[in-house]
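The complex appears here without one of its protein chains, the remainder shown in place.
Letters A, B and C name the chains as they come in the text, with residue numbers starting at 1 for each one.
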Amino acid sequence: MTPPLPLPEGTHRLRVRYCETDQMGVAHHGSYIDWFEEARTEWLRARGKTYRRMEEEGCLLQVVEVQAQYLRSTRYDDLLAIRTSVVERRNASITLAYEVFLAETGELAATGTTRLACVDRGGRLRRLPPELAE
Amino acid sequence: MTPPLPLPEGTHRLRVRYCETDQMGVAHHGSYIDWFEEARTEWLRARGKTYRRMEEEGCLLQVVEVQAQYLRSTRYDDLLAIRTSVVERRNASITLAYEVFLAETGELAATGTTRLACVDRGGRLRRLPPELAE
Amino acid sequence: MTPPLPLPEGTHRLRVRYCETDQMGVAHHGSYIDWFEEARTEWLRARGKTYRRMEEEGCLLQVVEVQAQYLRSTRYDDLLAIRTSVVERRNASITLAYEVFLAETGELAATGTTRLACVDRGGRLRRLPPELAE
Partner (left out) sequence: MTPPLPLPEGTHRLRVRYCETDQMGVAHHGSYIDWFEEARTEWLRARGKTYRRMEEEGCLLQVVEVQAQYLRSTRYDDLLAIRTSVVERRNASITLAYEVFLAETGELAATGTTRLACVDRGGRLRRLPPELAE
């Protein structure tokens, strides 16, 4: 076995749950969408503002587009490391990219992006909050 | 193969989704909880009042207890038939029972119950609506 | 209210489950991925070969890419109609597209695609079965 590749900093770690597998014996492709979301929550927290707080202040991030590429299966109890990064910022939207690594080997298992529109409680577009607009 | 048993009337039918299986090759035990909920929605609709409408009118059914017994595995694409019935009514709560049958054979795959408290938007207990109190 | 638009033929119908909503009060974006999968199952059944059977015969469709665009929110108990169609066929893969309509109004709520690789039990690429290759 080759030594594990170094994992990028700032990754969020989680383990594949049993309920996230399917009868192919691997994590179901839909589970990754939930992991992206969890990684996004932790990425925001690390930037000093929780998404929970943002929502309470009337700034909702609505997913308007999602995509994922599956490169390598992940299995029950695998430890994953997910890196979140900004792809593009506009006035009222932001696109984030995710890379899902197998933490033990450093192999890239999946990539994906979500485009998020910033809306108020009434669903109207509003400017990104300073934490996201930078 | 013995002829299928007659299925009880008033059952709600659904098929096991692929994403609802796990690596044991059968439907995950957590999926049944969601099926109970879907069966409850259809049971209410058949009684003439949708739960969607009930919620809009400020009557929320909060699950305060759930239990399930698993008797027989169900698999991807199995057609299931779920019968919902009332076990007990109180002023502000109702207990429903569910029986999950394999529709092709009529075999009982699982049973369960949920106890539901009737609350208003503020979470205060309120009387069951007439449709449920009978 | 304008009269509902005519819905395309061959659509699969389902209702948004309560558990599929999130605290924004609408169906969670991840739920659509599961609906695409359910629509795919029914689309295959309508073509005369169930995916369950295909898997039993050693032909597995592995999702290698998924994407979705969200145009309009869907809510608990909304009746949806999903149309599945073929975008592209290759030797060992097929790309399907999905359109999710609100069945009551005929409005398009979401679109998406999945690219599926055809593999055997060992994960090796194999030719699409005749039912998919046409």
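Criterion: contacts are C-beta pairs under 8 Å (C-beta built on N, C-alpha and C of every residue); 3 or more make two chains touch, one makes a residue touch a chain.
In this text the structure is predicted, and so the values were computed from the model without any measurement.
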Remark   = Listed by label, the shown chains touching the absent chain are A, B, C
Ask   = Any idea which of B:65, B:88, B:104 or B:120 touches the chain not displayed?
value = B:65
Key: Touching residues (missing chain, whole complex) on chain B   = 24, 29-30, 33-34, 37, 60, 62-70
Message = Touching residues of chain C against the unshown chain: what are they?
response = 18-19, 21-26, 28, 30, 76
Remark   = For chain A, residues touching the missing partner are 15, 17-19, 34, 37-38, 41, 50-52, 75-77
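Definition applied: only the chains that are shown with their structure count from here on.
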Separation of mean Cα positions, chain C and chain B [Å, integer] = 25
Ask   = If you average the Cα atoms of chain A and of chain B to get two centres, how far apart are those centres in Å?
value = 33
Message = Quick check on chain A: which residues sit in contact with 2+ other chains?
response = 24, 30
